[in-house]
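Mind looking over this structure? Questions follow.
Incomplete set of chains, arranged as in the complex.
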Amino acid sequence: MFGVTVRDHMMIAHSLQGEAFGPAQRFHGATYVVDATFRREELDADGVVVDLGRAAEELHRVVSELTYRNLDDEPSLAGVNTTTEVLARVVADRLAERVHAGALGDAARKLDGLVVTLHESHVASATYERAL
Amino acid sequence: MFGVTVRDHMMIAHSLQGEAFGPAQRFHGATYVVDATFRREELDADGVVVDLGRAAEELHRVVSELTYRNLDDEPSLAGVNTTTEVLARVVADRLAERVHAGALGDAARKLDGLVVTLHESHVASATYERAL
Amino acid sequence: MFGVTVRDHMMIAHSLQGEAFGPAQRFHGATYVVDATFRREELDADGVVVDLGRAAEELHRVVSELTYRNLDDEPSLAGVNTTTEVLARVVADRLAERVHAGALGDAARKLDGLVVTLHESHVASATYERAL
Amino acid sequence: MFGVTVRDHMMIAHSLQGEAFGPAQRFHGATYVVDATFRREELDADGVVVDLGRAAEELHRVVSELTYRNLDDEPSLAGVNTTTEVLARVVADRLAERVHAGALGDAARKLDGLVVTLHESHVASATYERAL
């Protein structure tokens, strides 16, 4: 199994709903350093998992839709508790849509899976892993 | 599959038994930067894998039982060759006990697995992965 | 010259005033991984620059006053453009006050300087350096 | 499941064939920081996955055959598009040969798998994972 990983980041504001979040229920923010790993059983004819430049561009497009925003006011996330885990899934699902729409090229349709990790500090991160 | 990771560290002294360890048979020590990843198929009602604050607290409790100690004299590790691999398992098993005892909350009983990685330098680490 | 560095982090929300900030004028947030370096010409009688535990505690106290907050509503920062550079100075100045108040011990009054670095992502950081 | 990881690096020159590579078709180079993870279900009698010293030595031997070279002229890679993914597989396969040849000791023949990751910058890496 092969994988390639590209890294980008996003800076958002939000609050979390639920007593379990303690002080994080207050309005605050985070930088998420985002790693997206594309997985595939075999390489394509060029010897790659996916076009690295396109993968980086698509990840950048996805994080650009979220960065510099107040997620509490984001229509596409209405009613969602934007925990790090949930945001990892949002990023992964949006990347998967682009793969399926052909934005990463035809060969990318043979990707097997996707792993997205959001690092929220030097001591905490969350990951979501899905098939493609 | 989702995962959340928390990081802490511990500083211990010990010696290793076995010719294969060469100079590490001498009495020496290590800082282990410890990553504990909690894995779970679905998120709970709050949208998390586990309460991050509690996870960090429990990891801290586990490493506190080992840090600033000479492991060669530690009753709970008597007769154990405290390699990095073995210590990764010790940390994981002790965290698993706390999960089962309910220390991370009732929802945490639905965790699927646990991965513990001990980084012993900038060029070496060991990992232990288990079901919950 | 000696230095010791301790690391902590804070997660805040804010907006920045000024056209130069482009999309960062929108309400958003950041995790700042904070490094505080205490500098001193000579070591004290214990062979340290400063008590590392106390230094970590005081840094934690300072970041705790800012973390999980909307800095646009923070009375102590009213009228301040909370850029990363400015926040580095805020953290450094508050640490300096604690040093002068004796919170790091009497020996710490002999510290020569303080450097605070705020890492806002994997590609950007800001530093403020001052005498003590 | 246990794993141990050792890190080394190599510095190579090469060009990539295929329009998809854009400017990377030009002759250029890369530092690959190489992580090799050895995986195993159970520990050996010494309490380790593999002799860490030997693992580091064998990884160093493998990267030494590639480092400070122009891979376009390397006979063992003739006709190969030396993408990061392909090089991760080359390193993994050469390490696997050494394991099978007994270079990591008899106990190492019980290793279950190998994961090799090549970090080519602070924002991109590739991984290859295989059974042993």
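Chains: A, B, C and D, in written order; residue numbering restarts at 1 for each.
We take it that a contact is a pair of C-beta atoms (placed from the backbone, for glycine too) under 8 Å apart; a residue touches a chain by one contact, two chains touch by 3 or more.
If you're wondering where the values come from, they're calculated on a predicted model, not measured in any experiment.
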Number of identical chains in the entire complex, 4 depicted: 6
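As a convention for this text, only the chains that are shown with their structure count from here on.
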Chain A on chain B, rotation in degrees - Cα superposition, rounded to nearest 5: 120
Same vs different contact residues, chain B with chain D, by half of numbers used: different
Equivalent interface to A-B, taken from B-D or A-C so that over half of the residue contact pairs match: B-D
Where chain B and chain C are represented by their mean Cα positions, the distance between them in whole Å: 31
In chain C, residues with contacts to at least two other chains: 122-123
Of chain D, residues touching chain A in the complex: 17-18, 20-22, 80-86, 88-89, 122-130
Contact set on chain D toward chain B in their complex: 1-8, 37, 43, 46-49, 51-53, 56, 105
In the complex, chain C residues that touch chain A: 7, 9, 11-14, 23-24, 26-33, 67-70, 120-123
